[in-house]
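For this depiction, one protein chain was excluded, whereas all remaining protein chains were kept in their positions.
This part shows subunit A:
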Amino acid sequence: LSTLVLAEHEGGSLKASSLSAVEAAKRLGEENSVSLLLAGSGPSLHEAATHAASCHPSVSKVLLADSEKFTYPLAEPWAKLVYLVQQKGSYSHIIAGSSSFGKNILPRAAALLDVSPITDVTEISGSNLFVRPIYAGNALSTVRYTGSDPCTLTIRSTSFPIGMVSASVSNDACIEKVDLSTFNEDDAVGKSRYISLSSQETERPDLGNARIVVTGGRGLKSAENFKMIEKLAEKLGAAVGATRAAVDAGFVPNELQVGQTGKIVAPELYMAFGVSGAIQHLAGIRDSKVIIAVNKDADAPIFQVADYGLVGDLFEIIPELLEKLPDKK
């Protein structure tokens, strides 16, 4: 077994979803040599490579592709890069996180390699047996990969939590530069150009990895009222989430949407206020450890999955929580 992890990095360090991909690689079997592929340009790439080389005891090699072509995560050059690296390294598996990055690039690379990718793997039961949700998580499909190498996967990072990597275990994987001399541009490389990324700058933890998530639904009634959710999140050091209904009503931007078509979350504590509990929403919170629901409608489906429920007016309950909950910081 040998696995190539298509890694994502930001600000000089590896993203948590890529560490989860390394965790997933470990489950493929014993004697799996794991290489991380890092691409980008400039000093932050080299910083990230240094971080990657020491981040996890299972990583044996870091492959570094340094070129202006990889400054932005464009699918065309990146998929080509994965293809080239696979040609040279003949890995048995290629794994990426099921982020918008991984989902954009990996299937394209798989097509170049003429293999079928497997999306959103939540469980690995051997080197070719995987479980993944279908129908918005309302069924689980166990699939066996019977094709030729490489077996290409994207994994749900919430299903492969990063283990306690103790600081004393120092890892020193070798960093190797990818030879890009054969990276010709006859393909689609250069046919796409990055223009901009608009994101909300926020101090709050990332929705996908937060320990606590506080979510508001249509019951909040307005963008103004939604600020109560943000206040509560601040108090708890939590991330803010929203339902599709709240996003569509314009209370918050769509990157906060939790659910099958938004973010899949699995925090230790999930607090839902004014959320009815549509199937699509529940599919995105299923793996949360503890779910709390506050809704004035006692028949709301959210109560069927909540560990603790409060039936009542959230406009009274949230202020009371703000007053009585202990401060996080």
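Heads up, the rule we're going with is that a contact is a pair of C-beta atoms (placed from the backbone, for glycine too) under 8 Å apart; a residue touches a chain by one contact, two chains touch by 3 or more; residues count from 1.
The rule is short, and it goes like this: contacts and distances are computed from a predicted model.
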Protein that the absent chain corresponds to, by UniProt name, given "DEKNAAC100680", "Paramyosin-like protein", "Electron transfer flavoprotein subunit beta" or "Large ribosomal subunit protein bL19m": "Electron transfer flavoprotein subunit beta"
Option from A:S90, A:N138 or A:S222 whose C-beta touches the chain left out: A:N138
Residue of A:H9, A:R108 or A:H281 touching the missing chain in the full complex: A:R108
Of A:A7, A:I124, A:I155 or A:I292, the one touching the omitted chain in the full complex: A:I292
Subunit A residues that touch the omitted chain in the full complex: 74-76, 79, 99-101, 103-112, 114-120, 129, 133-148, 187-188, 191-200, 208, 212, 236, 244, 248, 253-255, 260-261, 263, 268-269, 279, 286, 289-292, 298, 303-311, 317, 320-321, 324-326
